[in-house]
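Note that this complex is displayed minus one protein chain, with the remaining chains in position.
For subunit A:
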Amino acid sequence: MRFTINDKPVEAEFDPRTSLLDLLRDHLGLTGSKKGCNQGACGACTVLVDGERINSCLALAVQYQGRAITTVEGLGQTGSLHPLQQAFVEHDGFQCGYCTPGQLCSAIGMAGEAARGVPSVVTADLGDETVTLSHDELRERMSGNLCRCGAYNGIIDAITETFAADGSQKGDAGARKAA
């Protein structure tokens, strides 16, 4: 079966029971994506499929044949980090780092959703086609990624700096931190 993983064509044979997460980690040696709960409840396994974030632990790999998958290994390299990775470093967006690959992929997928105008449950006006990534919007949109170390404030600051281009939001996030 064929996939494109981190921009490279990949062929693999596996039992249909294999999850996309196990294919990546156990068959292809891409151990960046993490297994926290293996039941959709923590987000550590989040990867991007054709740019959309999913939980790879609940995905059967066979169902994703032919698709373009991006894992944390595809985001940046040592010396040339993705801007979001750099922001995680600068804002202490992690402690143990176990949730980080999922947080990164999730945030990138989330930013794509916001750019396409996907609303969230805290969006006041559902008719509004442009999304403003306020602090509350980010907390809600990132709620599928748990962090046992509780690095949430740093995570939200890093995402705000990278994706919420609007300066007022940066100020807002900063103000909350200071408060």
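We take it that a contact is a pair of C-beta atoms (placed from the backbone, for glycine too) under 8 Å apart; a residue touches a chain by one contact, two chains touch by 3 or more; residues count from 1.
FYI, contacts and distances are computed from a predicted model.
Visitor: I notice the complex is incomplete. Of the names "Cytochrome c oxidase assembly protein CtaG", "Ion-translocating oxidoreductase complex subunit B", "Xanthine dehydrogenase family protein subunit M" or "Phosphate transport system permease protein", which is the UniProt protein name for the chain that's not shown?
Guide: Of the names offered in "Cytochrome c oxidase assembly protein CtaG", "Ion-translocating oxidoreductase complex subunit B", "Xanthine dehydrogenase family protein subunit M" or "Phosphate transport system permease protein", the absent chain's UniProt record gives "Xanthine dehydrogenase family protein subunit M".
Visitor: Which candidate, A:6, A:55 or A:134, sits in contact with the chain we can't see?
Guide: Only one listed residue reaches the unshown chain, and that is A:55.
Visitor: For subunit A, which positions touch the chain that isn't shown here?
Guide: Those residues of subunit A that touch the unshown chain are 15-17, 19, 38-40, 43, 46, 52-55, 58-60, 62-63, 106, 109-110, 113, 116-121, 123, 126-127, 129, 139-145.
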